[in-house]
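Contents: one structure, followed by commentary.
Note that this complex is displayed minus one protein chain, with the remaining chains in position.
The first chain written gets the first letter, and so on, giving A, B and C; residue counts start at 1 in each chain.
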Amino acid sequence: MARLNIVEAIDQALSQEMQLDSKVIILGEDVGRDGGVFRVTDGLVQRFGEERVIDTPLAESGIVGMAIGMAIAGYRPVAEIQFAGFAYPAYDQLVSHASRMRNRSRGEFTVPLVVRTPYGGGIRALEHHSESMEAVFAHVPGLKVVIPADPYEAKGLLAAAVRDPDPVIFMEPARIYRAIKMEVPEETYTLPLGKARVVREGKDVTAVAWGAHVRTLRDAAQRLEAEGEADVEIIDVRTLSPFDFETVVASVKKTGRAVIVHEAPRSCGFGAEISAQIMERAVLQLRSPVIRVAGFDTVPPLAKLEDYYQPDADSVVEAIKSTLKF
Amino acid sequence: MARLNIVEAIDQALSQEMQLDSKVIILGEDVGRDGGVFRVTDGLVQRFGEERVIDTPLAESGIVGMAIGMAIAGYRPVAEIQFAGFAYPAYDQLVSHASRMRNRSRGEFTVPLVVRTPYGGGIRALEHHSESMEAVFAHVPGLKVVIPADPYEAKGLLAAAVRDPDPVIFMEPARIYRAIKMEVPEETYTLPLGKARVVREGKDVTAVAWGAHVRTLRDAAQRLEAEGEADVEIIDVRTLSPFDFETVVASVKKTGRAVIVHEAPRSCGFGAEISAQIMERAVLQLRSPVIRVAGFDTVPPLAKLEDYYQPDADSVVEAIKSTLKF
Amino acid sequence: MPIRPLVSYSIERVEVLSPEGVVDDSLMPGLAPEQISRLYEYMVLTRQFDDRMFKLQRQGRLGTFARVAGQEGAHVGAAFALRPDDWLVPAFRETGALILRGLPLVQLLQYWGGDERGAAFPQELRTLPVAIPVGTHMLHAVGIAWAMKQAGEQAAVLTSFGEGATSEGDFSEAMNMAAVFKVPVVFFCQNNQYAISVPYTKQTASPTVAQKALAYGMFGVQVDGNDVFAVYRVAMEALERARTGHEPTLIEALTYRVMDHTTSDDAQRYRSEEEVEPWRQRDPIERLGRYMRTKGLLDDVGAADVLARADQKVADAVAAFEAIVPPGPEEIFNHVFAEMTPQLVEQQAELMARLARRR
Partner (left out) sequence: MPIRPLVSYSIERVEVLSPEGVVDDSLMPGLAPEQISRLYEYMVLTRQFDDRMFKLQRQGRLGTFARVAGQEGAHVGAAFALRPDDWLVPAFRETGALILRGLPLVQLLQYWGGDERGAAFPQELRTLPVAIPVGTHMLHAVGIAWAMKQAGEQAAVLTSFGEGATSEGDFSEAMNMAAVFKVPVVFFCQNNQYAISVPYTKQTASPTVAQKALAYGMFGVQVDGNDVFAVYRVAMEALERARTGHEPTLIEALTYRVMDHTTSDDAQRYRSEEEVEPWRQRDPIERLGRYMRTKGLLDDVGAADVLARADQKVADAVAAFEAIVPPGPEEIFNHVFAEMTPQLVEQQAELMARLARRR
């Protein structure tokens, strides 16, 4: 076991999956010699050659559309979109084709495709580099949406995504790409898609997040524990679609309280879906209303104002306290 | 006053707005000589000429992108996307530019653009012609999303959209384009964006919908009234973004029950947002959990199976009864 | 030094069979008489099927569909150049090509009748289902071609589309990627001069579709789309260049949509009968028939026989179509993913229970 960050864990997962299955190939802008702008594909072109690690022209719809064809013809493409903010041109290919080729053809043609993309703010980036639009993928029938929260998850979930027979949007929290290092097994392993993870057990309140904000929850939980204010159960959603409502609902039934955290705009974000599910499945067990701590219904601000936009441990602590005082 | 259907009401609104403001122009595929595939722009090119009613090449991103430029330069383009299922190629222009030019430039440049598009199923159409993806627009900061439910609303809301200083996605329920005829004032009028409408007052349960499913609610309400089962308050959302939570919440506080109906896939649909808002603002007044009657998390089926997919009065009646029995 | 030419191009047009039915022997592709008869039979079958589909649609037994009558020379000619291990990635106006690929007529009826099982084109036919969103599917062809090259297969992909599709950004991205990656794909444009109501001149200011290839460093050529021999020849050559040299090609088959856009359209709203009429005279089936008659490959009896056999096939398909048991509602959920998610399981159970209650 080595201590890896998320970038390294994904790089390793890709390398191992390519090693295991010659049908796995990588394509995207700057994924080759450059190793990707975040270095996630570092070393892969050297190891597997330009035939399997393909620098593409600058065309996101083209990348995904071509990858759909590769997948139909038996390959397992892992397409990189350089930032989630540049995935919109590929939205049509994802919604109109990747997600429905199986259904359209009643299983004759399938699209085992992974689209990897860094997402989220907190990296002091230019406009369009801080997008967090997981909800617009999670709403699409036929797409899976997976978001790891740490290097161990990143490796295991990506391996599972690559082996999955259906299209998976794999969103990588750019903000913590290098911020968390942890022991990651050298050998390959998969983590099941569609299963949330209880990161920390607690009895007072259920806190739900994904990606970078699982860490925000940890910070908040530690603080609340230290202050003796609350024992927080943390759930890392891992897979937004299919969403593991069972794990979340079971927790909420136990704690009677829930706080959902995401940095996407509040309105119609994935937090709404979780809240609605709790409403439908556990409202009688609630001791206070489910609260969303979310990004504002604004464009993510540029660097100077960015910190005000992101949910942080402070706002989560406040929200949790308010549910306890309700 | 004449009795108009939705198609005629929109045609009239467009004609009047063009008459009032020479900066209003129309562009899209087949909007000219053909009058649009649904005849919504019938007669406009004859009246206003090819300079103001523009048949474009087949390119949705191009239509919206070009319209953004027109709007920046002082025009008020009303772009038609032939079916909502073909709006995805334009999603990038809408999200990356239309919705944020004002914010980006701190108000120096603005995009008073309307994108009209028929949406929804029930018309026995080909694949991609039954899409109901309002939620993926409602999640985007800086876009307004408006959906009329009858001819009167269609005319008044469209006029308001055309005069609005910001981009509006105006989604027209294709299923009821010609199904409802009603008296529509000849003179121009606007209905406020951002305001829901109480279509029918009732004391037992709040039923919320938009577009074609306001009619579904009426049918259900009538049946429940006839059966003496329930007095249903119906709310027609009209504007999904900005969402008029006040009207909905006030109603739920009164009735203690809510059923939300939409035909978009259930997961992460706009119903989730409404449910979450009720959770946040009125949970204490609830007598039973908020229920969503929605499309399945599947691709809308083709004609043979389509009827099973759409929420109908039967399923709404069942849902309402279940909230009453809770 | 100052102003100097960097690159020069010209775009050619290929014609083999004149409207009167006379071929240019120097260009005539090598087709055995038996092959020519088969071509003719497929074109007639396509025409008769199209006609019958139209009637079924008018009777409410099929949904909206796009007629192909008058364009058989283009898409049947091109598909005739395909081998079984080539792929076809079609749009929605290639009925004849789908028939040639071996797709049962009944399945086409099923599809246009609103039953997804009709789009379950058997994998081994290497023919993707109809693509409704205009311009989007050519990228899939590029990806499939990439895969074939990577796998070392000596085969190619033909992807067909209308001239309207060339205005979509995805067309450009597909062309560019095909040329950059040198994949064995042939872009086959049926330029029928209309995209619903929008005529060619409003679609693009380019005098030809063929020259759009130049933007990508690709080879482009125009062919008379009502001349099945020219189309076949050009497609065959392009496919061969693709299979052996991994050279993509853009073919423009210039034809005309003599029919309404689809069964939902009324072309009289936007074009005159005078414009259409001359194109009716250029009917590709009649043109081929004329040639075959001069060559002794067809006579009145033979023509009637071809027609009768086509009609019989169509009648059989319609009978089979009418016997199909409609899909069950549980089907809605079964093909979203390889395995149903808990949500889908739940929703399926909910629907089935609701239906049971109503019964």
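One rule holds in what follows: a residue touches a chain if its C-beta (ideal position, glycine included) is under 8 Å from a C-beta of that chain, and two chains touch if they have at least 3 such contacts.
Nothing here was measured: the structure is a model prediction, and the numbers come from that model.
A.B. asks: Where does the absent chain touch, in terms of which shown chains it meets?
C.D. replies: A, B, C
A.B. asks: From the list C:W87, C:W146 or C:Y216, which touches the chain that is not on show?
C.D. replies: Touching the chain that is not displayed is residue C:Y216.
A.B. asks: Taking the full complex into account, find the residue in C:G102, C:P207, C:G245 or C:G328 that is in contact with the omitted chain.
C.D. replies: Among C:G102, C:P207, C:G245 or C:G328, only C:P207 touches the chain that is not shown.
A.B. asks: With the missing chain put back, which residues of chain C would touch it? List them for me.
C.D. replies: 1-16, 18, 24, 26-27, 167-173, 176, 179-180, 182, 202-208, 210-218, 222
A.B. asks: Take the complete complex as the reference. Which residues in chain A touch the chain that isn't displayed?
C.D. replies: For chain A, the residues touching the absent chain are 29-30, 32-35, 37, 55-62, 85-86, 89, 124-129, 266-267, 296-299, 301-306, 308-309, 314-315, 318.
A.B. asks: Tell me, which residues in chain B touch the chain that this view leaves out?
C.D. replies: 25, 51, 54, 56-57, 59, 61-62, 64-75, 77, 89, 92-93, 96-97, 102-110, 141-142, 144, 165-166, 194, 242-246
As a convention for this text, only the chains that are shown with their structure count from here on.
A.B. asks: From the centre of chain B, which other chain's Cα mean sits the farthest off?
C.D. replies: C
A.B. asks: Please work out the Cα centroid separation of chain A and chain B, and write it as a whole number of Å.
C.D. replies: One centre to the other, that is 30 Å.
A.B. asks: Residues of chain A touching 2+ other chains?
C.D. replies: Residue numbers touching two or more other chains: 61, 89, 92, 96, 103-104, 141-142, 243.
A.B. asks: Spell out, as numbers or ranges, the residues of chain C touching 2 or more other chains.
C.D. replies: Where chain C meets two or more other chains at a single residue, that happens at 116, 133, 169-170, 336, 341, 343.
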